[in-house]
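The complex appears here minus one protein chain, its other protein chains still in place.
In order of appearance the chains are A, B and C, and numbering begins at 1 in each one.
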Amino acid sequence: MSQSLDAYLVLASLLFCIGTFGFLARRNAIAMLMSIELMINAVNLVIVAFGAFTPELADRASVIALIVMAVAAAEATVGLAIVIAIYRNRRTPLVDEYHSMRE
Amino acid sequence: MSAQEWLAIGPLLAVFALAMLAVVLDIARPGRDRLVTGVMVVGLLGAIALTGYTAWYFGGGEVEVFGGAYVRDALTSFLDLLFLSIALLTILFSPDYLHPRRLPMAEYASTLMFAISGAMLLGAARDLLVLFLALELLVLPGYMLAGYAKRDGLSTEGAIKYFLLGSFSSAIFLFGLALVWGFAGSTRIPEVAAVLTSLDGAVSLTPALTMGLALLTAGVAFKIAAVPFHYWTPDAYQGSPTPVTGYLSVGPKVAAFALILRLFVDALAPLKADWVPFIVVLAALTMTLGNLVALTQDNIKRMLAYSSIAHTGYILVGLAAYAAAPPGSDTERAGLEALLFYSAAYSFMNLGAFAVVTALQKRTGVTSQITTFAGLGRRAPLLGALMFLFLLSLTGIPPLAGFWAKAYVIIAAVQVDSPWLIGLAVLTVLNAAAAAFYYLRIAVVMYMGEPSEQTAPVQVGRLVSAGLVLSAVATILIGLVPGPVIAFAQEAARALL
Amino acid sequence: MALPPTVPYFDIAWDDLLFLTFGGLMLAAALGVVLGRNIIRSGLAMILSFAALAGIYALLGAPLVAAAQVLIYIGAISVLVLFAIMLTQSKSGPASLVFHHQAWAAALAAIVLALLLVSMVAGAEWPRAVAERVHTATGDVARLLFDEFVLPFEVVSVLLLAAVIGGVFLAKREDTDVPETEAGARQVTLGSEPGGASGRAASGIASATIVAAEDLGRRP
Partner (left out) sequence: MTTDQLLVTLLLALPIGGFALTALVGRRLYQRAWIIAVGAIVATWLIAMYLVYNTLFLNAYGAQGLHFTLYEWIPAGDFRIEANFAVDNLTAALLIVVCTVGMLVHVYSIGYMAHDPGRWRFFAYLNLFMFSMLLLVLADNFLLLFAAWELVGLSSYLLIGFWYGRRSAALAAKKAFLVNRVGDVGFALGIMAIWTTVGTLNFPEVFERIPLLAESGVIQPWQMTGLALLLFLGAVGKSAQFPLHVWLPDAMEGPTPVSALIHAATMVNAGVYMVARANPLFVQSPSAMWLIAGVGIFTAILAASIAFTQRDIKRVLAYSTLSQLGYMFAALGVGAFTAAIFHLMTHGFFKGLLFLGSGSVIHGVHDEQDMNRMGGLWRKMPITHITMLIGAIAIAGIPPLAGFFSKDEILGQAWKNGFVWVWAIGIVVALMTAFYMFRLMGKTFYGPSNVDPAVEPRVHESPRSMTVPLLLLAIPSAVLGVALGFPIGAGLIEQWMEPVFEGANEVLGRGQAEPFQVLGLDGFLAGASVAVAVLGVLAAMRLFGFRVPLLGLQAKPRPAVVERLTDRLRPLYTGSFHKWFFDDLNDLIFVRAGGLVARGLWWFDVHIIDGAVNGVAGLTQRSGRGLRHIQTGRVQNYALGIALSLIVVAVGYFVAGGR
């Protein structure tokens, strides 16, 4: 099982969908952000898994995974900064209460 | 690295340098907004000159840098010039909006430069990983620009909506990239294309590629704001500070099309028969819904947001024409040319329209309701005339840029011998006609509406005037003498095929 | 001491056991993240999930990635997230309503997406994949980073710089008093005087901002 690429991919897919669910269902901006982190981690798992089972990708997968982590860090920084900024205006982290613009 | 290679990445390095210079200047001389603006304008003009020189130096040839991850060809130069012009115009339009609201220029300029460098990198990347990074470098600063008026509830609301949905779509896009990468075994685009070509249509789509394509399609459709992935656009556009809205409506959009060119047209071209139906459907939905909803809007920024969605649809028609044409045909190239030409024409006229809104909002407290424009034709005849010009071009009236852009796209679609594409062309014509309704509505309000009492005179700053004139001249010139732009677009399209 | 080749009684390989343990832990923790009613617990569950993922990376023979996972995610991102949670908690404690009312639809969408993804993965063939796991040499990774991937590496540094510059601006507290907001100025038309009306109309949001700022200032 641990020797099969498919197993890791299935695992990653499930993690991705859990993240998707969290993103679609949670009201808290930070919870949504965490869900996105889960999704990105799922993709990273896919990348590392490919590397582990494909000789010419083996080293490259590690590099790519590291870079994706850095991107995720940058994204988290920006996201949290925006969350803090809007919290100052609205006093709530609940995204569904930001609805001044619609239609 | 050889001197040639340094020259090839020169424009990109220049923009990076500008981004950092803005911050350094602010540290050395805090609060000197005009200094920052001046340095940015001069720097961007220099970067434009450098890009022009580079384009001339390399001509139709191409140079690969970083072992093939970065390429400087005609397409890169075309897009670089376009992005740099967008940056220059945005910088010109911004101080008049930021200053009265006490928003600092340095961080703004720096963030904008980072975003532009991301856009430029998107147009030059021949590596899946670089494409992803460039995309993030484009959009992350974009989120921050959207929320730049951080004390403004609407701005931060737009930013968080844009950020959350954008990150969601980035994750989807990344998943797609990973699957394609795992299948093809390389991040380099030529190698990916080679692997996909070797499939040779025997098995058209393996399950892995199917899912990869689906995720990638959804990802890029979000970035260009194609219906039904467009939901973020109106809110993000309405909330953002107006000059940022102008930038968002062209910069990230054209850059996302650059991504499409490098990814779908370059790497995934062997599968184009598989993805073209989705482009056709997206184009049809996008232009129709964008136009219909724009008809009902009362907020000018929101109206222009929906209108920009409609324009995305028109640009997609060019892509569809490329994808539906038989490989290697002239028609194939015509589609790409139309896409590039439309992007260029659209950038100038749309930025111009937003710049007029920005100019009106120099005074704080001026809303972006359509009533803001009431009587503008009499209060500020020149500003009104310019707005009218941009609106006419957006409507597609000859001889302005917008007319040829639409004509080009339509002709490219019609040339493809396919009922679907002809249907799409017909739909484009119908949509272009319908669009006149809401563009003219603004014109009528401008010339007919009664301005409210005690209207203060409209004052247009020098920088904004310069930017407006530049946009107007570009809109008129591209319309009157489209030849050079088309020739350039042709060369750029040839670089892809 | 040598372990038996398979797990006693269960007759599965040790690797498989680790895989199941880490995988199960990761998914369970992830579910905890999205389902947890208390946002702080969600944050802690996320750390657990990331840690389990680091274990899987190690199992996959990518120790460098595993190490980075621990350092970057658990060390940096999670802490950042926890800080943000602290900063944005209203005094009434965790929101009593965790899910948006479309949670059912969201669950349905996620399940359909999972079905699609899993069926794809099950049916997929990867032309380059081999049956046996291959191991990564850390030295090669470093070499690649400065050779084939030098451009991405440089771009990442620019990206982080951009994020920091913008992020600091957005998150830092302002000393200025009256915010100029379009939301506040909604009812104000073109003709009104610049100072008075728009300022008055915006005062609601202004006070909210000031309260928020004070509140933040009081926190450790």
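The rule is short, and it goes like this: a residue touches a chain if its C-beta (ideal position, glycine included) is under 8 Å from a C-beta of that chain, and two chains touch if they have at least 3 such contacts.
Since we're looking at a predicted model, the values are computed, not measured.
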item	value
Visible chains in contact with the missing one	A, B, C
Residue touching the undisplayed chain, where the options are A:Ala25, A:Ile40, A:Leu66 or A:Ile84	A:Ala25
Of B:Asp73, B:Glu136, B:Asp235 or B:Asp266, the one touching the omitted chain in the full complex	B:Asp235
Chain not shown: contacting residue from B:Ala334, B:Ile370, B:Leu394 or B:Ala492	B:Ala334
Options B:Leu121, B:Leu174 or B:Ala214, residue touching the unrepresented chain	B:Ala214
Missing-partner contacts on chain B, residue numbers	160-161, 164-165, 168-169, 172, 204-205, 209-211, 213-215, 217-218, 221-222, 228-229, 231-232, 235, 274, 277-278, 289, 292-293, 295-296, 330, 333-334, 377-378, 392, 397-399, 403, 407, 410-412, 414-415, 417, 422, 425-426, 429-430, 432-433, 436-437, 440, 443-444, 447-448, 482-483, 486-487, 490
Residues from chain A at the interface with the omitted partner, ascending	20, 23-25, 27, 32, 94-99, 101-103
In chain C, positions touching the absent partner	97, 99-106, 109-110, 112-113, 116
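Methods note: only the chains that are shown with their structure count from here on.
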item	value
Averaged-CA centre spacing for the pair chain B and chain A, given as whole angstrom	26
Approximate Å spacing (C-alpha centroids) for the pair chain A, chain C	5
Multi-chain contact sites of chain C, meaning residues that touch two or more partners	117, 121, 124, 126, 128-129, 148-149, 152, 156, 159, 162-163, 166-167, 169-170, 183, 205, 209
Sites on chain A at which at least two other chains make contact	16, 19, 29, 33, 50, 54, 56-57, 60, 64, 67, 71, 74-75, 78, 81-83, 85, 88-90, 100
In the complex, chain C residues that touch chain B	116-117, 119-121, 123-129, 147-152, 155-156, 158-159, 161-163, 165-167, 169-170, 174, 176, 179-186, 188-194, 197-198, 205, 209
List of chain A residues in touch with chain C within their complex	1-3, 5-11, 13-22, 24-31, 33-35, 37-38, 41, 44-45, 48-67, 69-78, 80-85, 87-94, 96, 100
Of chain A, residues touching chain B in the complex	16, 19, 23, 29, 32-33, 36, 39-40, 42-43, 46-47, 50, 54, 56-57, 60, 64, 67-68, 71, 74-75, 78-79, 81-83, 85-86, 88-90, 95, 98, 100-102
